[in-house]
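Contents: one structure, followed by commentary.
Complex shown without one protein chain; remaining protein chains in place.
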Amino acid sequence: MRLATVWLDGLWDRNPGLIQLLGLCPLLAVSNTVDNAIGLGFATLFVLVISNASISLIRHLVDEAIRLPAFVLVIATLTTSAELLIQAFDYPLYQSLGIFLPLIVTNCLILGRAEALARREPLLVSTMDGLAQGLGFFLVLVSLGAIREWASDTIILAALPPGAFIALGMLIALHQAIQKILKRFRSKPQPNTQYRRVRTTGDIP
Amino acid sequence: MTDLLLLIVSAALVNNFVLVQFLGLCPFMGVSSRIDSALGMSIATTFVLTLSSVAAYLLQSLLLIPLDVMWLRTLAFIVAIAVAVQFTELAVKKASPLLHSVLGIYLPLITTNCAVLGVALLNTNRAHTLAESVFYGIGAASGFSLVLILFAGVRERLQLADIPEPFRGASVALITAGFMALAFMGFSGMTRS
Amino acid sequence: MIKRPAYPPRDTVTVMRSVLLALIPGIVTMTIFFGPGVLFNLVTAVLTAVAAEALCVSLRGRALRPRLRDLSAALTGVLIALSLPQAAPWWLTVAASGSSIILGKHLYGGLGQNPVNPAMLGYALMLISAPVAMTTLWINPLTTPGFGAAWVAYVGQANDALTGATMLDLYRTEFLSLTAIEASDHPLFTNAHLGFIYGYEWAALAYLIGGLWLIYQRVITWHTPVGLLVTLIVITGFFSVDPDTATPVWVHLVAGAGIFAAFFILTDPVSGATSPRGRLCFAIGVGLLTYFIRTYGQYPDAIAFSVLLMNFAAPTIDHYTRPRIIGRESSVKGSGGR
Partner (left out) sequence: MTLRLALFGLIAGVFVSVIYVITEPMIIESKEEARTKRLYSLAEPLLNDGRIGNPVNEVLTSNAPVSLINPLPVTPINDGELQIGAVIPFRALDGYSGTIKLLLALDRERRIVGVRAIDHKETPGLGDKIDTRKTDWILQFNGLRYVDLSPTEWAVAKDGGQFDSFTGATITPRAVVNALAKTLAYVETHPEIVGGEK
């Protein structure tokens, strides 16, 4: 039951790309083609799953004072590894992802999951959460890539920066519209939306 | 000198960090609901961005290149940025408790602002000199601050608008940011480098 | 006719009707020099705008009649039609007008709530999305097409002989290697009546008359048009020291959408700044940006981009120029500090 919620949250109810608005920078920057989107989506998924798993494993070893630097260290190590692996296996992809590959380090989604969940939960739940959130992010990234690449044949704007913002805005509107319809059919009330948001994007008074 | 000024114009307007290069979007969406908080975030980011541009340059030319460990770049930079943020916080706290009470809350957010790491990486990718790194950092920061403050103003106004239900919240904010990026396309092609 | 009101008209219908009336001289002149394509654009854009307005209002389940009677959609249609190339195919006009109303206006909840000028948003969206159509289908006023040729252009097969780039564009691309004297030998200059550019001089005059009438009617104030036009004259004058490389002042003033925008676009009360001082800042900003984008940018007429940029700056301008209500906020003007 617990794992089912984790999956539903990651893929739909609290999708990182559409609801939590985490990892916006790569989402918009790398969604100009499907190939780039798939490449960065996989890299992010890889880093997220392993970082969630390893942070869950070391969760008893870190205390408040060194929590943040330790997490950043874990994520940076994994990102550098992903960078090296992509260079080794698909150099053109490495070139077209540019700085957004190393910037996985600062993807708020990854640090966010570490802070919100992995530092408290056991290995299985943390890994599953990483997989679910990462897959949710991957799917939004790839669909955005597909929409933009397909539309850019007729509308040049779709391939350019404004097109990225507008396309994601439209996707979110679609998600909200579908969510509203779904609400009517669900018997149980919506999960509490006052989730603890990570400090990286929180709205500051 | 002209080249350095053009570098600022390029990073601030033509290739605006937020709207064209998609860097620093999380604080752009997160901290832009009021002009005053946007202003605080801008000042803090400008400071850290310039500082970390210099730090990354020194780290690269004094440590990474001589030791031939360029592949540790990402790891080294993120640590340097974390240290720079920490240092800024301490310095501000000592120098002016008043300033610290205003900027303090923004400082921890900056470690994960991808514009900060982004500017360091771009500086090394483009093989900028020390002066170029500093000016590029200033340009990036002013571009970030400019759009953050303007966007905050627009969002204050949007809060009063009767927006159709599915578009409320993040959706209309992103589409409006898209229109802002559209307006910024007017600057495209302005610096010929 | 409408009498000069003693106080500014508050009612939307009256304002919209006055602005539409003030545009009539411009529309007539444009049609004389640029052919019936202007009217085709006009009809298409207005019909699309009104249809899009009706669609959006009914989708939200609001009352339809008051929205259609306030003429605001029709005005947006007219403004976008007058901004588009005169040989634009129908789909371009439909797309521009439709996106103006849907994305520029109803996304934000309709009349009075849009942060940017809908017509300029539609124009900029089209300029980026269909740059070839937007930059090459301008009618050369020396070869005004008849009804038949205009219709052929309208259905999408414009005759190359009738169309080309705008005068501002020619200065950027074709006149580069010429001296100022050689450039002024262009037939559009030698045929001109008032010494400006053939066709454009009368259109500019007609818009000016309409605009002055609007000021007389107190529909708009002088701040915006004066702010834009004076800025444009001063900055282009300042930078045209070398006439061989700079685009002359009068070309900046007359050839683009300068005068049209000064009276009819920038004066949009919703998306601009509110206080008189704010409006002046807004108009000066548009003028400066227009010059720099026209001179160094990638896209020819910069008015649309400049207006959009200043629309986004307007709330911030308001934030710092708005007269504060005493006692409600500590008013440290310009500092923004608390």
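Read from first to last, the chains carry the letters A, B and C; within each, the first residue is number 1.
What we mean here is this: a contact is a pair of C-beta atoms (placed from the backbone, for glycine too) under 8 Å apart; a residue touches a chain by one contact, two chains touch by 3 or more.
This is a predicted model, so every value here is computed, not measured.
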Chains in view that touch the one left out, judged over the entire complex: A, B, C
From A:L85, A:L124 or A:L174, residue that would touch the chain that is not displayed: A:L85
Residue among C:V94, C:L107, C:A130 or C:A183 that touches the chain left out of view: C:A130
Residue of B:L75, B:V92, B:I149 or B:A183 touching the missing chain in the full complex: B:L75
Missing-partner contacts on subunit A, residue numbers: 61-63, 65-66, 69-70, 73-74, 76-77, 80-81, 84-85, 87-92, 95, 156, 159-160
Subunit B residues touching the omitted chain (full complex): 71-72, 75, 79, 188-189, 191-193
Where the missing chain touches subunit C, by residue: 128-132, 135-136, 173-174, 298-299
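Here, only the chains that are shown with their structure count from here on.
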Rounded Å distance between subunit A and subunit C, as computed from the means of their C-alpha atoms: 42
Distance between the centres, which are taken as Cα means, of subunit B and subunit A, whole angstrom: 21
For subunit B paired with subunit C, centre-to-centre distance based on mean C-alpha positions, whole Å: 34
Junction residues of subunit A - those touching two or more other chains: 157, 160, 162
Contacts with 2+ other chains: residues of subunit C: 125, 128
Subunit B contact footprint on subunit C (complex, rising order): 59-60, 103, 106-110, 113, 115-116, 121, 124-125, 128, 289, 292-293, 296-299, 302, 304-306, 308-309, 311-316, 318-319, 336, 338
Touch list for subunit B against partner subunit C, complex: 35-36, 39, 149-154, 156-158, 160-164, 167, 172, 175-176, 179-180, 182-190
Residue numbers on subunit C that touch subunit A, as the complex places them: 125, 128-131
